[in-house]
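Let me begin by presenting the structure, written as structure tokens, before commenting on it.
Missing here is one protein chain; the remaining ones are kept as they sit in the complex.
On to subunit A.
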Amino acid sequence: MLELKRTLDAKGHGVLEMPSGTGKTISLLSLIVAYHKAYPLEVTKLVYCSRTVPEIEKVVEELRKLMDYYAKQTGAKNDFLALALSSRKNLCIHPEVSSLRFGKEVDGKCHSLTASYIRAQHHSNPSQPVCQFYEQFDAVGRQVPIPPGIYNLDDLKDFGRRKGWCPYFLSRYAILHANIVVYSYHYLLDPKIADLVSKELTKKSVVVFDEAHNIDNVCIDSMSVNITRRTLDRCQTNVETLQNTISRIKETDAAKLREYRRLVEGLKEANVARETDMYLSNPVLPDEILQEAVPGSIRTAEHFVGFIKHFLEYLKARLRIHHVVQESAPQFLKDIYEKVCIDRKPLRFCAERLRSLLRTLEIADIADFSAITLISHFATLVSTYSKGFTIIIEPFEDRTPTIANPVLHFSCMDPSIAIKPVFGRFQSVIITSGTLSPLDIYPRILDFRPVTTASFTMTLARTCLCPLIVGRGNDQVAMTSKFETREDFAVIRNYGNLLLEMSAIVPDGIVAFFTSYIYMENIVASWYEQGILENIQRNKLIFIETQDAAETSMALEKYQEACENGRGAILLSVARGKVSEGIDFVHHFGRAVIMFGVPYVYTQSRILKARLEYLRDQFQIRENYFLTFDAMRHVAQCVGRAIQGKTDYGLMIFADKRYARADKRGKLPRWIQEHLTDGSLNLTIDETVQLAKYFLRQMAQPFRQEDQLGLSLLTLEQLQSEDMLQKIAQIAQQA
């Protein structure tokens, strides 16, 4: 709280690490809301970014509680407007469209009903179907402000249904004057979307990135492009369709193609009713977009299509190679100039030019043109940025050298590029998560200067977490997932024994994480052959994460069922997988987490190597340091899934002897580190079982409110008393 206030006062940025379940969200919300109430001119808006849809909804519910409390205490009517924004899939109420299962389908269908020219056609030809919800909204929704209140996704839908307005566009419109906006990172970080959605947010906003431990990867992902041969083939057909459409239109309606003037005037389109048109915006950040006229060589439609065709041919030729090529953006540009005489300048306009063309041609199903859009974005990106990007062309996958599958990776190596405008634009940006250790690395890789960085621990009435590092099996063979020994039979057997022993003593659910899918598959197979799995099945049911998300969801649900009805279950999962990222295992769903091995990223990947090199040259971060940091933050994520608050409890078992080393241990979050005693650094399986048994027996005792009072729970009187305030100040000092 103190740190946060300081950050807001200074109008700077902050990095805060707080264990999950300690009320991170509510404290952030309550302070910022209070600040906003006190200084309505200093902080006008709160933008809260979270990662997954359930998390977004959770935030809004917490906010609702806070507002209810305000209303109860002050008696005043709430004049706050807070709302959540999500993709069309989660907000659509159109009966046909919302029944579609995949987000892309929903987007496409929505676009085919609401695009501006479709609506224009509807005027002349009423049989053309349009979305009546959008029509309603467009007719009256903008004039009538949405009444103050807290709107979750479902509330928005309700509201939309009652009024007959489209909730998606309603919420997109309403974020402009809402006091609090809750949405996903992408709406702010991905320049393609941010330009459409978050363009007009005021500077005096506070931005919070929750669950931000992976934010650098989100930034990088939003700026990177992969091109395969399939993309190029699809792009080819796109080009042909474009050509046909152009020639057809030319015969019938030459006037339509007169976009020439507009282009000369520098792409300043009249922005009337364009919000429904779903063309991805320019991939380049706002300050890099050129405010000048499109070069003459690509102004007419035919010329531009011809230009794209050239570019496509060139890319095809580049993919016809037999060895790996790695080059920088300027090298690529030089090469393209020499080979096919394509200049840098027209390339930079590719994305904008294509957008305008597609709009002019009134193409209904935009989803079909994703390939050509991708190519044009690549063209624009590669010609705009000369630093921080690399181009890698791989003729085949490393594992299957015989099968040609050329891929061109245009990969962003500098996460600060994407996030820079956010830091620049908003007065305070708070980055927070349960696991952000080591804290100093985030400001470095994201290239900003925080006012405060702090890591908080939990004040506990009982030690409800028990981290143990298991380094050896009962036969004293070292346990490690090190590359040289990971296929070793003894190691696999010891891992199996550890799981077996744990399955016998831990109640309800156990979650085990492996370093990768392939490693998990191998281990499961050999456990099966050795009969270890059969023995584990005597104690608990086994569920395994697969690469298929739907299958995994089912396994997860069954896992929870099995925990719920008391049978107990084990979930074998993968660090960096979907489960480790988004699913919480509260209370009995996860009484123990076992981490098999250290989940290093696949180091042989060329993209990663390029990134490491870049980090070393630009930010002076050593490769090993970064790799360990990356592995450890995933470990912390996995392990932290099981502890969701101080009433929860769980074992954390790190099954690799390398965890005992200071460089690994030191990168764990403080709230885990402080419970890691020297005595539990290199245990055998037997010792682990003994410690775990003791811990579980302690935890199984009833935990009453009185036990917490005065320690981790304060009554109002205690809070106001003088000693307690001093005590708290002391704790805060230590932090």
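Just a few scattered comments:
Keep this in mind: a residue touches a chain if its C-beta (ideal position, glycine included) is under 8 Å from a C-beta of that chain, and two chains touch if they have at least 3 such contacts; residues count from 1.
In this text, contacts and distances are computed from a predicted model.
Its record in UniProt calls the unshown chain "General transcription factor IIH subunit 1", which is the match among "General transcription factor IIH subunit 1", "Presenilin", "AP-2 complex subunit alpha" or "CCT-beta".
Here one chain is not drawn; of A:Tyr151, A:Phe209, A:Phe543 or A:Phe695, the residue touching it is A:Phe543. Summary of contacts with the chain left out: across A:Val407, A:Ala504 or A:Leu627, the touching residue is A:Val407. For the chain left out of this panel, the touching residue among A:Ser224, A:Thr480 or A:Ser680 is A:Ser224.
Here the missing chain is touched by one residue of A:Ser328, A:Ser370 or A:Gln673, and it is A:Ser370. Counting the whole complex, the residues of subunit A in touch with the unshown chain are 23, 51-54, 56-58, 61-62, 65, 86-87, 89-90, 103, 154, 158, 183-184, 186-187, 190, 193, 217, 220-222, 224-228, 230-231, 280, 370-371, 374, 397, 400, 403, 405, 407, 409, 411-412, 518, 521-522, 524-525, 528-529, 531, 533-535, 537-538, 540-544, 546, 548-558, 560-562, 564-565, 567, 569, 578-579, 582-584, 586, 605, 607, 645-647, 705, 708, 713.
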